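The complex is shown incomplete by one protein chain, all other protein chains being positioned as in the whole.
Going in written order, the chains are labelled A and B, and every chain counts its residues from 1.
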Amino acid sequence: MEFLLVAAILLVVIVFVTAPLRRPARGEAELEDPRIAELEARKEAKYREIRDAEMDRESGKVTREEWRRQDAELRREAIAILKELDELEAKAAAQ
Amino acid sequence: MIVLGAACLILALVAALYAGAAALAGTRGDRRWVDSSRRGVYALAALLTLGVVILEVAFLRSDFSFRLVADHSSTTTPTGYKLTAMWSSQGGSLLLWAWVLSLASSAVLYATRNRLREIVPWATAVLMGVGAFFIGLMLLAGPDANPFARLDPAPAEGVGLTPLLRHPAMAIHPPMLYSGYVFLSIPFAFAIGALITRRVDASWIRSTRRFALIAWTFLTIGVALGARWSYSELGWGGYWAWDPVENASLMPWLLTTAFLHSIQVQERRGMLKVWNSSLIVTAFSLALLGTFLVRSGILDSIHAFGASTVGPPILVLIACVVLGSATLIVSRLDDLRSERRIDSLFSREAIFLVNNLLLLGLCAVIFWGTFFPLVSEAITGTRSSVGPPFFNRLVTPLAIVLVLFTGIGPLVAWRRMSREAAWRIFRVPLAVAVGAAAALIAFTDAGGEPWALALFSFAAFALAALAQEFAKGVMARRRLAGGSVPGALLAMVSRNRRRYGGYTVHAGIAVLLIGVAASSTFQTSRDVFLSPGESAAVGEYEVRYVEPTQSVSSSEQRLTFGGVLEVTRDGEPFATLHPSRNYYSSRDTDPSAPVRGFFEGEATSEVGRTDGLDGDFWTAMQPDLTRLDPVIEEADRNLATLAERLPAEAPGAREQLASLQGSAIREIASRYQDEPPPANFRVNVNPLVTWIWIGWLLALVGALIALWPTAEARRRRVADVYAARLARELSRA
Partner (left out) sequence: MDPDRKRKIRLGAALGTAVLLAAALVYTSFSASTEAKEPSDLLTAGSGDTYDLTGKVVTESVERTDTGLRFGIEDRDGSADLPVRYTGTVPDPFREGREVIVTGQLQEGTFVAERDSLITKCPSKFSDEAEENPDQVIIE
């Protein structure tokens, strides 16, 4: 009796696990492009850096001039990321 | 049922091996293999869940054909403890490890099913390798390690659960700690995957950070629960003994803390990549080491569960993990090169680097002290060990500096900070620290204890610094967006969960260390030997042993001898405590002296305690049983005489004998009540010890705040899911 149960479980597991293998191979269109994901992650981190710099200024840890310099540099870096992101997304859409 | 359970285990091993192999096949790009391996992990989780359910049902039904159930439970064990008895055994705890691993892996793979497509297959392979190892241990390391070992013929009664474990905190402590260890395997696996695919970058950080924080949270809970149980249930009244197994749970916690700070530097400046990879690998290796220590009997510890066959294989796994990871990191040093330098020594990046060094140093000291017996044996031939004084002496200064940094870190800006700005920011917390030190010297005994004074001052600095951060943030927010103080506070925290969650954790740690310093440096401890009616002085208190108490419990097979202790301070009543000692009959009772067997079996203490914000009054008692010896012997003699007259084979003979034994025990109990012997009372006054638990809860709240997903992240995930679904359906159309 228990052996039947075990056999049944084994069958279900095999069917479930091998289901993807019985599909035809398909493209990777629906997966996120790791390069785009990487840029998205870097973009978010850069935004957080910009916000943190602002908070540092608000709490008096950096002077206004210092902050202006840092903020400009960070925004430059953020814009570079956004540009790269746009290029990649345009390329991906074109495919 | 036991056959089904064993089959589940075998199928689970096959599933784990398949999932790992399929994942490796999928690293070459064919998504079908990756999807199949993910399903393999889901199947693994289902199979192990089935196995756990079968085992728990066997416990509930007291099915003693399961060796595990016979060895760790009995028909008289309360239901709740029947369920938790599973992980007090070797096989059961291995099953727990593998099960939690399978569940965590399933959750993670589900969450990343559309992301990190290059790293995920490698991470899956690593996770399944570890999983297959633990399942393999259960199947191949002998009947001890197999949760589905059978007993033939099945005994009529089980051995029962060790009394020390019949406590809620102890019941939940192993799963919490194991969860901490297991959850470290996730960031570890993703780190290995990232190193192999050379993708140690921002998306890796984003996902790993969350897993590491979850692991950190579980480790925090596990460590604290162990300390809390030790303090409130054991008769020695301490919360940390620098026992090897305790240390083994603290070390990964320290390194995970370092990791959580250090990846912020990598995120911003592209630095400390080698540090971060090494930290997470070492943390996981230490988690495995903790699992190993508990099972190997290689170090003397009150936790050591005896030498077993499971120890050496785990050691081999640790060696593989360490060597393999080290080789991988070294081979990827080029990809791990720092992108930038630290701009200034006075920046948060530099502080975090110092923080790494401090935490690593702490970990190294604890590691050295823990494994010293092995080192000394290897070098000098004899085993020497170092005790708590060694650990306390070395850890104290490091911990004090660490507390200082929990305050300095939040105050320092990223990138660089000018001297004028630094003075402006630091002066208020510094003033608070100096003021606190002065007040302590003037009004308390703290002046005589330099280490404690230093810690209190530094903790005051840290708490003032954190309060200043919160206050400035609220003020800035109100300048921007108006609103009330509580509203601004809520909005500010909610928009910067990682930052303010982190600050809350810092506050919790500072408070916790204040509690540790106060309760250890200024503890008053005395042993007093009192007969009923007598009293003694302990510090500024007076304790009086009023009268004895006793009770007998048939459901728990337990005899309890206790006393009522009245505590007064300056003549005013302070507390009435009821410490007691529980006696349980032992498994190898001499059948000719069953009553004596009660007093030579397991004994546990019920601690009598008052807790308050200013400290605990703690007491445990041990009645002097030598005065009761003649009574016990007489009872045993009478029982033996009566037993002789009862033929063993007569129907109902066992029940009659049992009931006679029961009466004898009750007789002894009432004798204890009528002619109580003196008892030894250990009395501890622990100032501020409650703040340890308060600080710990605060740290936990901070972690939860930091973990809470933001609305933005949730929206992003939802958008991802829809985009993926759209693409899927389009490709099928």
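As a working rule, a residue touches a chain if its C-beta (ideal position, glycine included) is under 8 Å from a C-beta of that chain, and two chains touch if they have at least 3 such contacts.
Bear in mind the structure is a predicted one, so any value in this text is a computation, not a measurement.
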Which displayed chains the unshown chain touches: B
Which residue of B:Y110, B:W368 or B:W708 touches the chain not shown here: B:W368
Candidate in contact with the missing chain, chosen from B:A603, B:V689 or B:I705: B:A603
Residue in contact with the excluded chain [from B:A21, B:L83, B:L139 or B:V159]: B:V159
Which residue of B:L234, B:V528 or B:V543 touches the chain not shown here: B:L234
Touching the absent chain when the full complex is considered, from B:R113, B:R383 or B:R424: B:R383
Positions on subunit B where the hidden chain makes contact: 67, 70-72, 88-90, 144, 151, 155-157, 159, 162, 164, 234-236, 295, 300-306, 308, 310, 341, 361, 364-365, 368-369, 372-373, 376, 382-387, 389-390, 393-394, 527, 529, 552-554, 557, 585-589, 591, 594-595, 597-598, 600-605, 622, 624-626, 655, 658-659, 661-662, 665-666, 682
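We take it that only the chains that are shown with their structure count from here on.
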Separation of subunit A from subunit B, taking each centre as the mean of its C-alpha atoms, in whole Å: 33
Residue numbers on subunit B that touch subunit A, as the complex places them: 1, 3-4, 7-8, 11, 15, 18-19, 30-33, 35-36, 39-40, 42-43, 46-47, 50, 114-118, 199, 201-203, 205-206, 267-268, 411-418, 420-421, 424-425, 469, 472-473, 476, 496, 499, 720, 723-728, 730-731
Contact set on subunit A toward subunit B in their complex: 2-3, 5-6, 9-10, 13, 16-21, 23, 25-32, 34, 37-38, 40-42, 44-45, 49, 51-53, 55-56, 58-63, 66, 70
